[in-house]
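Only one protein chain is missing from this complex, and each of the others stays in its spot.
Note that the chains take the letters A and B in the order they are written out, and that residue 1 is the start of every chain.
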Amino acid sequence: MSDANAPRVRRRALRDATTESPAVRRLLIGLTIAILALLLVMPLVAVFSQALRLGLDQALATFQDPDAMDAVLLTLLVAAIAVPCNLVFGVAAAWAVAKYRFPGRAFLVTLIDLPFSVSPVVAGMVYIILLGPFTPIGGWLLEDFNIRIIFAVPGIVLATIFVTFPFIARELIPLMQEQGTGDEEAALSLGASGLRTFWHTTLPNVKWALLYGVLLCNARAMGEFGAVAVISGKLRGETVTMPLQIELYYQEFRASALVAAFTMAAVLAGLALITLIIKTWLEWRYADQLAATRGGH
Amino acid sequence: MARFRFREPSIIPGFRMAFGFTIAYLAIIVLIPIAGLFLKTFELDWATFERIVTGPRFLAALKLSFGASALAALFNVVIGVVIAWVLVRYRFPGRRLLDAIIDLPFALPTAVAGISLGWVYSPNGWIGRLFAPDIMISYTPIGVWIALVFIGLPFVVRTVQPVLEDLDRQVEEAAATLGARRFTTIRRVILPTLLPAILTGFALAFARAVGEYGSVIFIAGTGTGVTILPVLIVEWLAQRGHNAIALHAAAAIAAVMLMVSFAILLAINLIQAWSNRRFGRV
Partner (left out) sequence: MDISIVDVRKEFGRYPALNDVSLTIRSGELIALLGPSGSGKTTLLRLIAGLEMPTAGTVLFGDEDASRKTVQERNVGFVFQHYALFRHMTVAENIGFGLRVRPRARRPARAEIRSRAVQLLDLVQLSGLEDRFPAQLSGGQRQRVALARALAIDPRVLLLDEPFGALDAQVRRELRRWLRELHDKTGHTTVFVTHDQEEAIELADRVVVMSQGRIEQIGSADEIYDSPASPFVFSFIGESSALPVVVRGGRVAFEDTDLAISAADIADGPARLCVRPHDVDLGEPGPGRVPGRVSLVRRSGAGRRVEVVAGKDAHRVEIEIPPDLSPSVGSTVGLGVRRWRLFPERAPAA
């Protein structure tokens, strides 16, 4: 401030040793904003803009199509089965892995994470090979019980469970490992039963992580495309979920069908945005009660 | 010698139930179906398998899948490191919003991403029209690459970000006192420290890209000849009917893809183990 005789030199020297020059900083920030706007925000905006291209009425007309409503209902049904299944599994797996020590624990965690690295198409396909109508198990179920799995709702549910398998477990495992067994031992030593201990001690400790996991699991369950596409057979009104219905509309090559496709997409995009907002809020508000790892999936 | 115990003694109840349920569920949903796929592949005789994996359609799909995935993951590494750097090191209005937006590809259903990217980059779309008719993006390998960049971006950012946050500023100051200019410090000190995270992010983005179907199918179109491995599987499954060979062929490709996934998973674990051993806990 006082060194008026060498202002230029001083300004250069005053820069912190561990930051870049303002020009570089501005360039990098600008680059980041441009890339994210172009790559991520623009497609999101495009969905809504294309849905409303022919006006709101036309967009809303989509839901008068019985196929569209069936797709919505099927999607809700599938998520309503798949998410609770994985919730129960996630809690059980986290309990087993985090509260006890046994050989092969790390390997078990790797296996639980496995579905994340399997292509959705392959995930759908393994069930076709195992349970298709021409396989021993699939044939037996079809002939003796008249239960169809492939090209039917059970297959869609199975494929959805597969691809959303690790979401809840992987949120809970690191957190419960971090928390250790102290609280449970205290509760048990005070005379609580195993179930009461779980309900009143363990669950409250992980409730936000659980919600976080359920949120991500649900978003993926409702949005899954590849695995379901392979296994559904795409029978309109019967085995078509919302993402599949988008594809069917898209392939019709009519302006109104295109609007319907984007409208359906906009509903799912809205769901994704809500998921992101709640997720961000959870990360901000309950950062300490979520697992330390914030890696991708 | 003490009798072998499967687990260390613990007063906490419920191990049998939790462990048993976990294993059973894991086996039914994941392990048995995957084993079934491999068994199916073994039904194939070698000559047929060879014919499938040397066929021109398979080779073209293989090349596009791995080529586009590698290029997309590479692009994501460069841009992902820059984004992670900006989000961790700089404070500017809207930073938290950008940070939240990074996860959009995780949250957005792939079909939604696909239909939107397909339109934006089509000759009528917002970006496609800037390049058409000289450069077509949708329905070409460039479009596939863009979709794979979209879905892979968060992986690199989210693996590099926490490592960058934990980086000790004193290490950078040390480099500065030793005479290193800022750029030298970044190149010689910071980037090598981030290398394990960068490799992991690359592997995750690459693995996801190789398996991706939903967002690609819309931008690649059908009947355009732009075919990646998962699309090839779906095509062969569709023309299956009672044709056992097509099912086997699809199973063979799926098995190859699974092996690739396992290899990548193994590579990621090796990278982590290597970096833990050499650099201490990362």
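In this text, a contact is a pair of C-beta atoms (placed from the backbone, for glycine too) under 8 Å apart; a residue touches a chain by one contact, two chains touch by 3 or more.
Being a predicted model, the structure only gives us computed values, none of them experimental.
Enquirer: Looking beyond the chains shown, say which of B:29, B:137, B:175 or B:203 touches the absent one.
Expert: B:175
Enquirer: Touch as defined at the start, partner being the missing chain; which of B:116, B:140, B:193 or B:227 qualifies?
Expert: For the chain that is not drawn, the touching residue is B:193.
Enquirer: Identify the residues of chain B touching the omitted chain, counting contacts across the whole complex.
Expert: That gives, for chain B, the contact residues 168, 170-171, 173-181, 184, 188-189, 192-193, 195, 278-280.
Enquirer: Tell me where the left-out chain touches chain A, residue by residue.
Expert: Listed in rising order, the touching residues are 1-3, 6, 9-10, 12-15, 17.
In this section, only the chains that are shown with their structure count from here on.
Enquirer: Measuring from the mean C-alpha position of chain A to the mean C-alpha position of chain B, what distance in angstrom results?
Expert: 15
Enquirer: Please name which positions on chain B make contact with chain A in the complex.
Expert: Residues 6-8, 10-15, 17-19, 21-22, 25-26, 29-34, 36-37, 40, 79, 82-83, 85-87, 89-90, 92, 94, 96, 98, 100-117, 119-120, 125-127, 149-150, 153-155, 158-159, 161-162, 169, 172-173, 176-177, 182, 204, 207, 210-214, 217-218, 222, 229-230, 233-234, 237, 242, 247, 250-251, 254, 257-258, 261-262, 264-265, 269 of chain B touch chain A in their complex.
Enquirer: Okay, in this complex, where on chain A does chain B touch?
Expert: Listed in rising order, the residues of chain A that touch chain B are 17-21, 25, 28-29, 31-33, 35-36, 38-44, 46-47, 50, 88-89, 92-93, 95-97, 99-103, 108, 110-112, 114-115, 117-122, 125-130, 134, 158, 161-162, 165, 181, 184-185, 188, 194, 197-198, 216, 219, 222-226, 229-230, 243-244, 246-247, 250-251, 261-262, 265, 268-269, 272-273, 275-277, 279-280, 284, 293-297.
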